[in-house]
Structure formats: C-alpha cells, structure tokens
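Omission of a single protein chain aside, the complex is shown with its protein chains in their original locations.
This part shows chain A:
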Amino acid sequence: MRALGIAATGMMAQQTNVEVISNNIANMNTTAFQRARAEFTDLFYMNQRRQGVQSTDEGNIVPAGIQVGLGVKTAAVRRVSLQGNLANTGNTYDLALQGRGYFMVDLPGGETGYTRDGAFQKSPDGQLVTADGYVLQPGLAIPDNAVDVTVNQSGEVLAYVDGEAEPLNLGQIELAVFPNEAGLSSAGDNMLKETLASGPAIVGVPGEVGFGSIRQKFLESSNVNPVQEITDLISAQRAYEMNSKVIETADQMFSTVTRMR
C-alpha cells in the first residue's frame, strides 16, 4: 500500500509550509524582510494501464489509463519580492529603497552582500555601515565636521559642512539589480548573496530606468501581511490533519487484513 508513503510526503510538505509561514511571522517587524512562500509540485506518476493502447483486435483504444501519483514535494521556497511599506523614522542615515534594487555591502572575506535593509549608521572613520558594521559600497567618507548629510533620490550623498554655503558631494550610492531576484540566496542578517540562478549583479544609479530610488529618513517595512500568513497557517494545518487521516485510514485497512482469517 503506497498510501502511507504518499500521505507522509504530504505531511512533510505541510510541515515545511508551516516552518516557512512561522519564519514569515517571526520576521514581521524585520526591516525590509521579504516574505517567503513554500511552493509544491506533484511527484511522478506510475502508469498502471496506459491510455491509448488497443483494447480489442478491432483497434478500439483505451481512452484513459490508470495513473497513480506518488505524492508531493517542496519544489522551492520563493521569496516574494514585493515592495514593503515605507515608514518614516526621521533618522539621517536611514535609507529606504522604492522600486527594484539592493544596496551593496562588503562582507568579511571579500564577498559582496546585497540588502534592502537601509538602516545604516556612521562608523568612526565616516563610512556608512550596517547594524553589523559591514561597510556600504562604494565607500564614503563623511567628514567629522559635517552638520547635516543629505542623500537624494538618485543616491548622491551631500554633506553640509560648518561654515561652508555649498554642500560637499561625497559620492554616489549605487544599487544592484539581478535578472532573477528570486534566485538570490538568503545569508541571514538581512543579507542576500549572488548565485548562479540569480545571474550576475547589474550595478547602476538609483532612479535610472530599471532601478529603484532612495528615500532618506525612511525604512522599508517587511512585506509580510499578517492576515495572509494566518490564513495560510490555518490551511496548512488542515492539510496536515487530512494527510494524517489518510495514514489512519491506510492503517485501518491494514488491520482489517491482519484480522482476516
């Protein structure tokens, strides 16, 4: 009886589903968190009787065969890259992205990390760094005597220095976009990394065609919708229950057999 194994694949799939949903709910208030969705596909089928074979010597053809599927698998856990709401924080170094793109950050070991979390801070040497101290690319040097720093929508960083009327142009924040954003791998700490599936990063200036723009003093909230997560959770739980019911039924049928004289 394959039903036991099939129901087990169903229960494992729903378990993954609940895990993904619980991670979404746990990160409801994580800056720029992108919700994930477990995606399922069916496993292959066993042909017990093929359709299209001749059933008589007069050439009659079987219209439909018997195909028994072998269950379900989790094909992917996809990040849904939808824009989160922008929340005003009033903090000078909080940058939100509106539209496509990722900030580029130097990770230890020389790798580049990609993030939409724009909660930056100023390091002792005047660089913009993430909450973990990773430096934003390309590097900036904010002078110590800067009174105010402005980042405009196209990513130009301007510093107003005490006693000078003209603002100082410190540089340009660049963004990276990918042919396939869903292919980036999550590295934790709000960081994403480039993979073969994502394609190479395409670096450009915010506000250009295909790139989002920067909003200073705003942060992007997570795109988790609590109502949707809860309804997904309920349906996952019910599906889990129903799969366990299949196991129960298969078990009952087994015991019917063993009770036969």
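Observations on the model:
To be clear about the criterion, a residue touches a chain if its C-beta (ideal position, glycine included) is under 8 Å from a C-beta of that chain, and two chains touch if they have at least 3 such contacts; residues count from 1.
Simple rule for what comes next: contacts and distances are computed from a predicted model.
For the chain that is left out, the UniProt protein name among "Flagellar basal-body rod protein FlgF", "Leucine-binding protein domain-containing protein", "4Fe-4S ferredoxin-type domain-containing protein" or "ABC-2 type transport system permease protein" is "Flagellar basal-body rod protein FlgF". Summary of contacts with the chain left out: across A:17, A:115, A:130 or A:190, the touching residue is A:17.
The missing chain, though absent from the display, is touched by one residue of A:22, A:67, A:145 or A:169; that residue is A:67. Of the candidate positions A:87, A:147 or A:197, contact with the unshown chain belongs to A:197.
Of the residues in chain A, those that touch the hidden partner chain are 1-3, 6-7, 9-10, 13-14, 17, 37, 39-45, 47-49, 51-52, 62-72, 75-76, 78, 80, 82, 99-100, 177, 179-180, 182-183, 196-200, 202, 209-211, 235-236, 238-239, 242-243, 245-246, 249-250, 252-253, 256-257, 259-261.
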